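Omission of a single protein chain aside, the complex is shown with its protein chains in their original locations.
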Amino acid sequence: MAAILDAAAISGLIASMLELSVPMAFAALGEVISERGGVINLGTEGVMLVGAISAFSASFFMHSNLFGVLLGAFAGAMIGLLMAFISITLKQDQILSGLGIYFLGLGLSGFLYEVLFSKIGSTIRIEGLEKLPIPVLSQIPIIGNSLFSQDIIEYLSFVTLVVVIFIIGRTTFGLSLRAVGENPSAADTLGINVAKIRYLAVIAGATLAGIGGAYLAISSHAFQAENITAGRGFIAVAMVYFGKWRPTRAFIGTFLFGAAYLLGSFFQVIGSIVPYYFLLMVPYLLTLVILVAIARKARQPTALGVPYTRESG
Amino acid sequence: MARLKITPKLEITRRALLTVTLIAYVASPLVVLAVLAAAGKSPIIALDALYRGTIGTVPGFAESIVQATPLMLLAIGLVIAFRAKVWNIGAEGQQVFGAIVVTWFVLPFLKDPWPSYVMIPIALLLSFIGGGLFAAIPAIMRSKLGINEVITTIMMNYVAIDALNWLVRGPFQDKSIPGSYPESPIFPQQYSLPIILSHSNVTIGIIISVVSCVLVYYLLFRTPLGYSIRAVGLNPSAAKTSGISVNRVVNSAMILSGGLAGLGGGVYILGITHELLPEQASGIGYTAVVVSLLGNVHPLGVIFASIFFGALISGMSSVERALQIPQTLSLLSQGIIIVLILIIQVFARYELKRA
Partner (left out) sequence: MRGIVKRFPGVIANDNVDFELRAGEIHGLLGENGAGKSTLMNVLYGFYHADEGTIDVFGKPALLRSPADAIKIGIGMVHQHLKLVSDMTVVENIILGLKSPKGFLTDVASAEKRISDLGEHHGLSVDPKAQIWQLSIGEKQRVEILKSLYRDARILILDEPTSVLAPSEVKGFFAALRNLKQTGIAIVLITHKLDEVMDITDRVTVLRKGRKITTQPTSSVDQQKLAQLMIGEEIPAMVAKSQTSADEVLLQIRHLRVFDDRGLEAVKDVSLEIRRGEILGVAGVSGNGQRELVQTTVGLRKPASGSITLHGGEITGKSTRSIIGFGVAYVPENRNEDGCVSDFGIDENLILKDFDKPPVCNTIGPQIPTFLNEKQIRSRAKQAIADFGIKATGPTAKARSLSGGNLQRLVLARELTGQPQLIVISQPTRGLDVAAAEYVRSLIVQQRNRGAAILLVDEDLAELVAVSDRLAVMYKGEIVGLLKPGQFRPEEIGLMMTGVKKMTLEA
């Protein structure tokens, strides 16, 4: 007894998928920059949380979503600075630093929410962003209403993809970044400040993750500390591996993940009896399967995860 | 112009490690007090509550032990993995799966339970095996395909959490009560771990945890397997050149680590909750990573660090009650403390010199 699968429902699903994936897409693009420079940031989840609470607060109190996004980006940059300090300057193990940032972000965001909002009565909601339909294209049935009628941040994610590709491939910074991630010693001997490049990479990555978190809060309209990201920061890091450290592939990966994630909703819409939470496992399992499939060809930046020290003696 | 330069030490002395760890222990409660003072709360009351919640009173002390128990099991399992440089971030999923396996075993025997000295050991053994099997998947993905275990174990965490959520609302759900609650039926008394401290929740779980730490000590430092684990972690190339099978070691380390995490989940469910709940996924697997670091990835250190963290969690609850502050404050303190530990630990490995 399948329910009717009408155009509006499909359209709605696509729109949801986009909304769901965009935060991860930003975080993944940021993580690509960071990892190409040789630093893995497991704290992306925490960064997104901080970005989310910052944006949510700014949006609620200042009634400006734009300001919310900016504050989210700034907050992300600050957390990124801390991560950079611990893992680059102090040369603490990157995995551990990342997890530390995760805990910090978790605690900070929950705490700030409590402090700022607990006294304000019941429903705390913010307005989302309005959709900006692209003329002509948005008239196309089904996808016109979703793919081509997104809000500004969603469009921005695509723009960011192009910008990131451009930066990595065509700028002097991108060249230095790649060198630092592959052979930091080579960069060092040419006078490149390895630490500085890595700092910039980590901060840039965290800024994008902050924007992702900001969008998450804005599009969710409400805020629950631990549930709002639901591991999306970690997923973003996984997508970088999935995309073999190429921006486009990581980007597409996050959307595929989002689509798989909505499989649950999809099946609910068509009235299938497969349980909802069971289907939620699908994207994670799918990621694992695909990682196995591409395993042989993936090659990570050679210096990824290793703090750099100039050899002495 | 004096500039500080950070240079790696030639040899990390035990004294340096201990000093640094001690500083971390002392600094942590200070952080809590500082945060509270900043929030305008009285540090005196806080300090008193902290004291009473950790070692000052029997209930406080008991709660510290209760919190420490599953943490210790997870953390000691992580010690095995980390010594092999296998980054098992999946302790969370492994402990959840351990609890799931226990539930699966217990449910058919709700009506006619066998005596506890039969059920409990079997249940705990199954939780160990379950955790180990759950960890075997990322283990094989790393050893056969070279896929980074950080990502795979994190993915498995979410698989476990989703499985948990599905099971407590589906096949494992308690259908005997009206309404639809995401929880399993409550386990009969036979399946609870015996309590060793009257009027508290302190069970033999803590004994199991400490014994596990001792066993892991012997494993790592007195057996060939432990030797090979340490060798592979310190220099996989030299280990391979000498004929050690790095894959076998990685698999063993990962599976043992998962098994102990699963056991931790089993101890948690049989000792504290007595039913399967969504709260089983409490994030303890991630905290265990930090505990293992604070314990310098050494069994003895882990015993102390787990108790310290257990006390911290218990103490923070006590502070929350005393000062009427929300739970998020302890989450914040925990986050700050963790970052602080990471920063302080660095100084054991490096020394500051004037350049």
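All chains are identified by letter, namely A and B, in their written order; residue positions are counted from 1 within each chain.
Quick note on the criterion: a contact is a pair of C-beta atoms (placed from the backbone, for glycine too) under 8 Å apart; a residue touches a chain by one contact, two chains touch by 3 or more.
Note that this is a predicted model, so its numbers are computed, not measured.
Counting the whole complex, the residues of chain B in touch with the unshown chain are 10-11, 218, 222-224, 227-228, 230-231, 234-235, 237-245, 355.
In the full complex, chain A touches the hidden chain at residues 170-176, 178-179, 182-183, 185-193, 310, 312-313.
By definition in this document, only the chains that are shown with their structure count from here on.
With centres taken as mean Cα positions, chain B sits 28 Å from chain A. In the complex of the two chains, the chain A residues touching chain B come out as 40, 42, 82, 86, 89-92, 95-97, 99-108, 110-111, 113-114, 118, 225, 231, 234, 237-238, 241, 275-278, 280-281, 284-285, 287-288, 291-292, 295-296, 298, 300, 309, 312. Contact residues on chain B toward chain A in their complex (touch as defined above): 6-8, 87, 89, 137, 141, 145-148, 150-152, 154-159, 162-163, 165-166, 169-170, 286-287, 289-290, 293, 326, 328-329, 331-336, 338-339, 341-343, 345-346, 350.
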